[in-house]
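Heads up, one of the protein chains got dropped from this complex, but the rest are sitting where they should.
Chain nomenclature is as follows: A and B, assigned in order of appearance, with residue numbering initiated at 1 for each chain independently.
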Amino acid sequence: MLEFIPRPAPSAAARVRTTLGALLAGLGLAALAFLFMGVDPVKALASILAGSFLSPYGLGETVTKAIPLILAGIGLSLAFTGRLWNIGAEGQLLAGATAATAAALLIKDSLPSFLTIPLLFAAGGVGGAALALLAGWLKTRWRVNEVIATLMLNYICAEFVQYLIYGPWKGPTQSGFPYTDNFAASAVLPVLGATRIHWPTLLLALAAAVGAWVLLNRTRFGFELRAMGGNPDAAAYAGMDSSRTTLVVLALSGGLAGLAGVGEVAGIHQHLTYPWAVSSGYGYAAIIVAWVAALNPLLAVPSGLFLGGIMVGGDAIQISMGLPAAAISLFNGLLLLSLMAGEFFLTYRPRWRRA
Amino acid sequence: MPRIESLELRGISKEFNGVFANEDISLMVRSGSVLALLGENGAGKTTLMNILYGLYAPDQGEILINGRPVRVTGPADAIRLGIGMVHQHFMLVPRHTVAENAALGLEGAPFLRPAAWAAGRIREFSDRYGMAVRPEAPVWQLSAGEQQKVEIVKALLKGAELLILDEPTSVLTDDEASELFAVIRRMTGEGKSVIFISHKLDEVLAVSSSVAVLRKGRLAATLPSKGASKAELARLMTGQREITAASRPPASSHAASRPAALEVSSLSVRSDLGLPAVRSLSFSLAAGEIIGVAGVSGNGQRELAEALTGLRPVEAGTVTVAGAPAARLSPRGLRDLGVRHIPEERVRLGVVSAMSVADNSVLSCGGDPRFFRGWFLDGAAIRRHAEEIIDCYGIKTPSADSRTGNLSGGNIQKLILGRETEGTPSVIIASHPTYGLDIGAAEFVRSRLIAKAAEGSAVLLISEELEEVLRLSDRVAVMYEGSFAAVLANEGLDRARLMLLMAGSKEAPGRA
Partner (left out) sequence: MEKSVSPDLLTDTLTRTLAAGTPLLLGTLGEICAERGGVINLGVEGMMAAGAVAGFGTAMATGSPWAGLAAAIAAGAGLALVHACLSVTLKANQIVSGIALTMLGLGLSGVWGKPFVGTPLSARFTSVEIPLLSDLPVLGPALFQRDPVFYLTVALAAGLAFFLRSTRWGLILSTVGENPLAADSAGIPVSLVRYSAVVFGGALAGMAGGYLSLVYVPSWIEGMTAGRGWIIIGLTIFAGWEPWKAVLGSLLFGGIDVTQYLFQAAVPPNFLKSLPYAATLLALMTGSKNASGTAAPPAALAVPYRPGER
C-alpha cells in the first residue's frame, strides 16, 4: 500500500527539485493537451522555445513581457506571504496604467522627460495601491473576502477603462479608434536598442525584487507579515496590528502592479487602450510567477522570465500553428496545477508498505 | 455485536518524526473489567488508544479480539468490532444538536430525519444508565460534563462493548466524576469493558481493576489495582527520578502592602458565542504576588485571560495595570504596560510554527530596540537572545534557525516561557503553564514563575491542577461560572472545601 509520510522540513534542494519536476510535469500535461488539439506536441513545444528564448527577437519580447510579470509577481509574493489572496493584480495594473495616463495627458509636454517619467510611475504606483487599498478596506472594515473583492474590482476596472477610452478620454487624433491620444515624447519610456524592453521599468522591477526581499526578511514589517501569514492568531497574541499590516501589504502589492501598468502604457502602447491589450492577463499569470518563485521576491525575477517566455511562445504558436489565444490560459492552468500538486511531495514523502 | 471477551494489544510501536510515541507495548483487557492506563502527559497513552481506535496506523504490532487478530484501519472498523472511544477533545459539532451528533455514524439511522430517530434512542439509553441528556439541545450550549455524557451515550448507542475514556475526569467536577464512575460500574456489570486513561492516582485506584503504567512510550508495568499503592504507581510513572519540587516560601505577608500591579473591577466578558463568560469579576493583584485561579475549565478562565491580555473585548468593568487604565487596550498596548501572557493553547497562539526559533524568541517583543534598529531587524541580537533562552531553558533544538514547528510541545512551552518572563514584567498571566509537560519541565516552569514573583512580577496563575495552585500561590481564587467563588489566603486550606467551591457550592464570600 502506498503511504505518505510527512517530512519535517524540506531542504532548499528538495524545493528546487520539486518545482522543476512540477514544471516538467506541467509541460508534459500541456504536450498531452496539444496532442488532443491535433497539434504535434514536440513541434509546439519546440516553437514555443524557439519563439521565446532561442532567437534575439524572442528573447527581447520575453524580457519585455517579463517586466510586468516580475513587478506584479513580487507584489503578490508579499501579499501571499501574509496569506492575503490578492487576485487583483490585473485590475491594479489597469488602475496604475489609468493613473499614469491621466498624469501623461495632464502633463503633456510641459515638463522634461526626467521629471515626467518619475511622475508617471508615482501616479501609477498610487493608482494601483489605491485600488488594492479599496479591497483592503473592504476586508478590514467590512470583512469582505479579499479574493472576491479584488476580483470584482478587476472586472469593474476593466469596464471603467473601456468607459474612458470610448468616452471622455477618447483621443481626437486616433481617427476613431478607442484610444487616448498618444503620450508626449517626454512621457514615453526609452527602450533598449531595437527591442521593446522599456528599461526604466525593468530596472524598477529588479530594484523592487531586492527591496521586497529586504523588506520581507530584514525589517520589522516583513517579520510581522510573515508572522501574520504563518499564524494570524499568534500575530494577534503577540500584539501585532494585522489590519495595518494587511493594508500596507495590499498597498505595496497593488502599487507594484500599478508600476507594471505604467510600463505597459508608457513603454509599449504609448496611449491607454483596451484593457485586455494593456494587460494580456499579466495579473493572473503573476500568481503563477509568485508560486513558482515560492513567494521569494528575488526568485520572482527568473520565474517572471520563465512565464514571460511562455507567453511569448504562446503568441508564437498561435500564429504559426493557428491555436486559439486561450491555449495559453490552458497551459498556465496546467502549470499552476502541477505546481500545487508538487507542493504535496515537498511536505509528504511517498513510501511503499506491505499491507 | 459480538461480545468482547478479551482484547489484546501485542507489541505495538508507533513513531512520529523519528521519536517513539509507543514502543513495543502489549496489553490485555477482559470482559467486565476496567483497565486504567496511567502515565504522565506525553507518555503515549492517547497515541496507543488512537491506534486501538484506528485513528493512527501502528508501525508494528497487532490487535487481537477474543484471541483472533483483527484489522483496525479506521474508526469504522473499530466501531464494527465494538470498540468505542470518548476523546479528551470531544468529537462533537458545536453547531449541531445532541441528537444530530448522535445520529452521525449510527447504524440503523433512517435516511430521512435521522436526528428525530436518534433522539428517541438517546432518551431510552439515558434512562437506562441514569444520565440526563437533552437530545434537542445544541451542543455549544452544553457544559463540558454534559458534552462528555453525550459522547458516552454516542459510543453506547453504537453498541460499544469496550469503551475507551481518554482523561474523562479532567473536565468534570467531583460530583460529575462520581456520576461517571457509577456509569462505568453499570457498564462493567453488563459485561462491557472499559479502558480508562488518566494521570490521577486516586481515581485510578478507585475505579479500575488493573493498571498499566506507561512511561516515555514504553510499558513500565501492569499490575492489579487491588493492593497497589499510590507511591508505587507514582514511582512507576515517573521512573526513579528525584524531583525537587518548587514551592513557595511561606506567604509573603507584606504582599498586601505593596502597590497593586493589576486591579480588576466588575469585569464582564463574553464567550465566543456571545454568552456571559466572566461575570462582574473583581480582584487586585499586588506586585510580587501569585494568585492561583483554581477551577474546572470552562468556567470563564480562558475568557478572563484573553480579556486581561487584550485578545478579547471587555464588555464592562475596569482593568488597571500599575495604575493605568487598561480595559480598552490592544494586546500591544497591554504589552507596553508590561503585561505578559503564557497562553493556554501554545502552538495555536504562542508561536508561528513556520518561523525559526530565533524569530519566535522575539515574536511578541514589538519594536524592542534591543532587537530592532528602527525598521530593521538586528539579526545577530535576535540570534543571541534565542541562544540565551535555548541555553538557559535547555531547549532541545538543532539550532536557533530551526523551524519552531519541529520542536516538541515541552520545548515550545519553554521557548514561550523564556520570551514572556524575560526581564521583570509587571504582570504575568500564565494559563495552564505546565499542561502537557513532563514532571521535570513542569517543575522548571513553576520555579521560574516563583522566581519572577520574587523579582517583583505579579503573577496570575490559571491552572486546573489544584496541587500546583496550592504550591505556588499566595492566594487562591476559585473560579466558578465566571466569577470568583472565593479568594482565600493560601494557609492551611482545606482541599475538600476548595473542591466543593469548584463544584459550585456556595459559601460566605471570602476577602478579595
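Here, contacts are C-beta pairs under 8 Å (C-beta built on N, C-alpha and C of every residue); 3 or more make two chains touch, one makes a residue touch a chain.
Everything quoted here is computed from the prediction, not taken from an experiment.
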Out of A:Ala14, A:Ala130, A:Val144 or A:Val191, which is the one that touches the chain we can't see?
A:Val144
From B:Ile65, B:Leu92 or B:Val321, the answer for touching the chain not displayed is B:Leu92
Out of A:Leu111, A:Ala184, A:Met321 or A:Leu337, only one touches the absent chain, namely A:Leu337
For the chain not shown, which residue from A:Ile287, A:Val301 or A:Ala316 touches it across the whole complex?
A:Ile287
On subunit A, where is the contact patch with the chain that was removed from view?
6, 33, 37, 85, 87, 138, 142-145, 147-149, 151-153, 155-156, 159-160, 162-163, 166-167, 284, 287, 291, 323-334, 336-337, 340-341, 343-344, 347
Would you write out the residues of subunit B that touch the absent chain, in ascending order?
16, 50, 53, 55-57, 74-80, 85, 87, 91-96, 100-101, 103-105, 109-115
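Heads up, the rule we're going with is that only the chains that are shown with their structure count from here on.
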From the C-alpha centre of subunit A to that of subunit B, how far is it in Å?
47
Quick one: which bits of subunit B touch subunit A in the complex? Just the residue numbers, please.
17, 309-311, 330-335, 341, 343, 348-355, 359, 363-364, 366-367, 372, 375-377, 379, 402-403, 406
Subunit B partner contacts - residues on subunit A that touch it in the complex
6, 8-9, 218-221, 223, 226-227, 230-231, 233-241
